[in-house]
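Sharing a structure, written as C-alpha cells. Questions coming.
With one protein chain held back, the other chains of the complex are shown just where they sit.
Chain lettering (A and B) follows the sequence in which the chains are written, and residue indices restart at 1 in each chain.
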Amino acid sequence: MARFILRRLGLAVITLWLISVLVFCSIQLLPGNVGRSILGPLASPQAVAALNHKLGTDKPALTQYREWVTGVVKGDFGTSQKLQVPVRPQLTAALRHSFELALIAFLVVVPLSLIGGTIAALRVGTAVDRGITTAGLSLSAVPEFVTGVVLIAVLGIWLNVLPISAAWEPGAGPWTQFTHLLMPAIALSCVLFGYIARMARAGMVEALDSDYVRTAILKGLPHRTVIRRHAMRNALLPTITVIATQLGYLIGGLVVVEILFNYQGIGRLIYNAAQAHDVPMLEGGAIVVGGVYLLATLIADVLYSLLNPRIRHQAAE
Amino acid sequence: MSAIEAAAPTRSAASVQRHETLHVLARSKTFLAGATIVGFWVLCAIFQARFFQDPNALSVHQLASPSGSHWFGTDRNGRDTFARVIAGARDILEIAPAATLLGTVLGTALGLVMGYFRGIVDDVLGRLVDAVLSLPVVIVALLAIVSVGPSKQTTILVVGFVFTPLIARTVRSAVLSERELEYVSAAQLRNERAPYILFAEILPNVLQPVIVEFTVRLGYAVFTVATLSFLGFGIPPPSPDWGVQVADHYGFLSGGFAVWPVLFPSLAIASLVIGVSLLADGIAQGFDG
Partner (left out) sequence: MDDIRRTRSEMENHLIDEMIAGRITRRDFIRRGTVMGMSIPLISMIVAACGGANGSSSGSSSSSGGGTAKKGGTIRVAIIVPTGAINPLTVGDQGGLAMLGQTGEWLTIANPETLQLSGALADSWTSNADVSEWTFKLKSGVTFQDGTPMTSADVVYTMDMLSDSKGGSNALSVFGGVLDKGGTTAVDPSTVKFTLLAPNGNFPYLVSRDNYNAIIIKKGSDPASFEKTFMGTGPFKLEKYTTQVGASFVRNPTYWDSANAALPDRLEFTFYADEQPQIQALQGGTVDAIGQISVSGGRALLSDPAYTIIDVPSTAHRQVHMRNDKAPFTDKRVRQAMALCVDRPGIIEALFAGKAKLGNDSPFAPQYPSTDTSVPQRTQNISMAKQLLSDAGMANGFSVTLNTEKAYEIPDLALQIQSNAKQAGITVNILQQSPTVYYGDFTFGNSPWLDSTMGITDYAHRSVPNVLLGAPLLSTGTWNSAHFKNPGYDSLVKQYFGATDLQTQKGISKQVETLLLDETPIMFLYFYDFLGATKKTLAGVEITPVGQVQLAKAGFTA
C-alpha cells in the first residue's frame, strides 16, 4: 500500500512539473510586455526596460523558469506582476474561498444524487428510473453558466428567495454567507448530479444483482437493511471515483460560477491573471489547481482500494 | 491472400451489425428525441438567413420585453432576441463538430500508438496526457486562447487539442485488449508494417468505441465552446452566438432588466446540449444492445 502511494506521489510530482512547463510555455506566447503593461503607453523605453529588469522579465525564459521553480520548491510563489503583492497569500485566500463553495456544492449534490441513483436502481426500467436518468443526463450536459443564469432568473429575480451574488457584505454572519453561496453551489451541483446519480445507480443495480445481496434477502433480512448495509456500500464505491475524476470539471466549473456570481475564488483568480497576463499569479494558480486535482485523485484511489478488497489485493501484488 | 480471407468475413459481419444498430436506433426513444432537437437547430442554422429577420439589425427599442413584434424581446442594442437565438445556432454547430472531429482523429491516432507500442512511448505520452487532463479543460483552453487570441479557428483547434488526450485514453484501453487478439499477431507474423496494422487492422475493430466517444465528446464540445464564449475566449462578438449573448447581458440581470436576452439563449444552449447528449446516449445504447 505504502509503495502504491509513494509511486503515485512520484508520478504526481512529475505531472505537476509537466503542468508548470506547459503553462510556462503557453505564457511565453502571450503578447505584450510586462513592464509596458504596468507603466502604460507614456513611459520611456528606458523606464520600461528598468522595470522589466527589476521584475526579472528581461531574463532568458529558461532562467526565469529555473528561478520560479526554485522559489516554489521553497514555498515562494513570487510576486504578482500586476498587483505587486506576494502571490501565496492571494492563492491561499482564493483556494479557501473555492473550497468553501465546493464543500457546500458537495453537501448538496452527494446525498441528493445518491438518493436519486438508489431510487432509480430500485425501480430499474420503470418511468421513475427513466425520468431520473434522463434528468441527470440532461443536467450534466448543461454548462454551469446556463444553469446559473436560469437559477438567477427564477430563484433570484422572479421568486426573489436567494441573493443573486456570492459576494456578501463585510462582517456578514455564517448563515448569510451560506445563503449567498447556495445558488452558485446548486449551479455547480447540477453537472455533478448526473454523473454521480448514474454511477450510484449502476453500482446499486450491480449490487442488488449480486450473490451476497440475494443471499441476504433469502436469509430473510429486511429489505431495507439489506439495501442500507450491503448495497449502499457497493454503490458508494464508484461514486467516490467519479467524484475524484470529476474534480477537474468541478474546478473548471468554478471558474465559470465564480465569475457569474462574482466570487473571489481560485477560478476567478486564474481568469483574472490570464486576462492581465500576470505570469507568477497564473503559474501559481495552475500549479495549485493541478496539485489539488492530483491529490484528490490519489486520495480517492487510496480510499477506493481500502474499501474494495479486490483492488487492495492487486495493489499489494 | 490470407489477409483478404481474414478481412472479408469481418467486413460483412460489421455491415450486419451496422444494420442492426440502425434498427435499434430507430426504435430508441432517447435517440429519436435527441435527433429531433439537434435536427431542429441544424435547420435553424441552415435556413436562418432565408426565413428570419436580420439578427444584427439595431433598433431604438432596447431591452424590450417579449411582444408581438419581438417574440423574445430585444437586447441592449435593440436587436431582436428571437432572430439572434435562431442565428446563434450556426457558429456553435460549425465549431463544435469540427473541434470534436479534430480531437477524435488526433486522439484515435495517439491512442492507437500508445496502446499498440506501450513501453516508453506509452509512458511518456501518458504522462503528458495526465498533465493536460489534470488541468480543467476550461483553464487549458483559456490559457491557449489568451496566448493566440480568440477566433473561430482558434476555438476549433484548442478544443480539438484539449479533447485529444481524453479520446486517446479511451482508444488506448480498447487497443490494449485488441492487440492481444489473434488477428494482430497474424499481421505481425506477416511482417506487416506498424501503420498498416494500426490503421487497417486494429482501427476498424475499435471503431465502435471511437464513434461512441465522438458523440459523447460532441456534447462536451458544445458545452466547452459555449462556456468559452461566455468567458469571452470563444467566438468573438458581435456574432449572435448564444454564449456571447448571455455574457453580454447577464450583468443586467440584477436590475431585473434583460432577463429575456439572457434566458432565451441559455435555454437554446441547454436544449442543444441535451439534444446532443440524448443522441450520444441513444447511440451508446444502440451499440450495447
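Here is the rule we go by: a contact is a pair of C-beta atoms (placed from the backbone, for glycine too) under 8 Å apart; a residue touches a chain by one contact, two chains touch by 3 or more.
All figures in this text were calculated on a predicted structure; none of them were measured in a lab.
*Asks:* Which chains here touch the chain that is missing from view?
*Replies:* Even though it is not drawn, that chain still touches A, B.
*Asks:* Where the complex has a chain not shown, which of A:Val21, A:Ile38, A:Val69 or A:Leu298 is the residue touching it?
*Replies:* Of these options, the touching residue for the absent chain is A:Ile38.
*Asks:* Of B:Gln53, B:Asn77, B:Ser173 or B:Ser271, which residue touches the hidden chain?
*Replies:* Hidden-chain contact among the options goes to B:Asn77.
*Asks:* Kindly state which of the options A:Ala12, A:Val48, A:Leu114 or A:Ile270 is in contact with the chain not pictured.
*Replies:* Of these options, the touching residue for the absent chain is A:Val48.
*Asks:* List the residues of subunit A that touch the chain left out of this view.
*Replies:* Residues of subunit A in touch with the missing chain: 31-33, 35-44, 46-48, 50-51, 82-85, 90, 164-165, 167, 169-170, 262, 264, 268, 272, 275-277.
*Asks:* Just checking the interface: what residues of subunit B touch the absent partner chain?
*Replies:* 56-58, 60, 62-63, 76-78, 149, 232, 236-238, 248, 251-257
Following the convention adopted for this analysis, only the chains that are shown with their structure count from here on.
*Asks:* With chain centres taken as the means of their Cα atoms, state the distance from subunit A to subunit B in Å.
*Replies:* Their C-alpha centroids are separated by 22 Å.
*Asks:* State the interface residues of subunit A toward subunit B in the complex, per the touch definition above.
*Replies:* For subunit A paired with subunit B, touching residues are 11, 14-15, 18-19, 22-23, 26-27, 29-31, 134, 137-138, 140-147, 149-150, 152-153, 156-157, 164-165, 248-249, 251-253, 255-256, 259-260, 267, 270-271, 274-275, 277, 282, 286, 289-290, 293-294, 297.
*Asks:* Which positions of subunit B touch subunit A when the two form their complex?
*Replies:* My answer: residues 30, 127-128, 130-139, 142-144, 146-149, 219, 223, 226-227, 230-231, 243, 246, 250, 253-254, 256, 259, 262-263, 266-267, 269-270, 273-274, 276-278, 281.
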